[in-house]
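Excluded from the complex is one protein chain; the other protein chains are retained at their positions.
Right, chain A next:
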Amino acid sequence: MKHSSLMKWFVSREGLYYLALAFLLVVILPLTLDSFRLNMVGKYLTYAFVAIGLVMCWGKAGILSLGQGVFFGLGGYCMAMFLKLEASTPEATAIQSTPGIPDFMDWNQLTELPWFWEPFHSFSFTLLAVIGVPVLLAFVIGIAMFTRRVGGVYFAIITQAIAAVLTILIIGQQGYTGGVNGITDLQTLMGWDIRTDEARNILYFICVAMLFLCLFAARLVQNRKLGRILVAMNAQEMRVRFSGYDVAAFKIFVFCLAAAFAGIGGALFTLLVGFMSPSFIGIVASIEMVIFCALGGRLSILGAVYGALLVNAAKSGFSESFPELWPFAMGALFIGVVLAFPDGLAGLYKSYVMPLEDKVFKRNKSKSAPVGATPAAKKADDYSPMANTCSPEKS
């Protein structure tokens, strides 16, 4: 019974959207891209984690955070600290005046490892911290803001300020954090060299697997009553409160959920890119993350993934040829999206492509169900993520 309903889901329209994305990420891109480009796609995907969180937090619950880079960065720094400690063995750092501590600490005249670095010798602690540290910070911010009913623009400004504060803190505390350069020269993960092409390919697939885990977690939340309350809260906060819900608790939850996703994304970013620096977590980076989400469609978790992929691909392409023009293009893109299609690519897909699908579905229905798979899968073949972009998950 359970098995067959799972099968049914996979041939349902929603299931096909997920399959199409999986097909694109697991089959098409790895087969068509070289290792360098695939690693870039993996890097883009780490931003998709943040974008999924923003869909839940901003799109559904109406809480706009302009500081998601903070959580992305915390996850990333946790992972980077572990990798850096592993790279800083006494043998490898024998030329330092204090061997066995990270090189930047030595340059900054530190003579022993700071206490908060100590636990990052343990990989299991690191994995816990990748999610735990961002969630803990989100929880503290959430309690401070939401129980006092700070919301809307004020909340957005405060999150933005937190992003600025964290960046300044990291840059200022060079001896403890690596400063503006970040934590670089990361080499191995539990003895496994993460710089080889093979390792990077494997990390890409781990990233895709984690992405789907997060997608399913987000989907679970949005399809439960919890998801409906988030949407309801966005429109009629007062009514939700007077229907017996502690609105602040729900806001804290969804903000922590988004932080957890961002933290996972950040940790994978560090693994895929091989370093972490404050430039990935500051104000500009945080706002870019909102753009990924807005372009993909702020109500669609799948849309967010395509949004992150497309904007980042455009960014790479654009800034290779016209580096100084990119910020303007990005700004124009954001204004364009907000003015012309506020529901993003997912909204466009829903209004233009889905009616076409309806026709195809109906025509094929008389034959056999799996034939219905062709429209979505075929589009994935063409690699036109634009057309493939999904989908209001309302039903």
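The rule we apply is simple: contacts are C-beta pairs under 8 Å (C-beta built on N, C-alpha and C of every residue); 3 or more make two chains touch, one makes a residue touch a chain; residues count from 1.
As a convention for this text, contacts and distances are computed from a predicted model.
Undergrad: Refer to UniProt and select, among "Ferrous iron transport protein B", "Urea ABC transporter ATP-binding protein UrtD", "3-isopropylmalate dehydratase large subunit" or "cytochrome-c oxidase", the name of the complex member that is left out.
TA: Spelling it out: the chain absent from the display is recorded in UniProt as "Urea ABC transporter ATP-binding protein UrtD".
Undergrad: Which candidate, A:Phe250, A:Phe280 or A:Tyr349, sits in contact with the chain we can't see?
TA: A:Phe250
Undergrad: Have a look at A:Leu127, A:Ala199 or A:Val221 and name the one touching the chain we're not showing.
TA: A:Val221
Undergrad: Of the listed residues A:Ala232, A:Ala259, A:Met276 or A:Ala308, which contacts the missing chain in the full complex?
TA: A:Ala232
Undergrad: Which chain A residues touch the hidden chain?
TA: 220-221, 224-226, 228-229, 231-232, 235-236, 238-247, 249-250, 253
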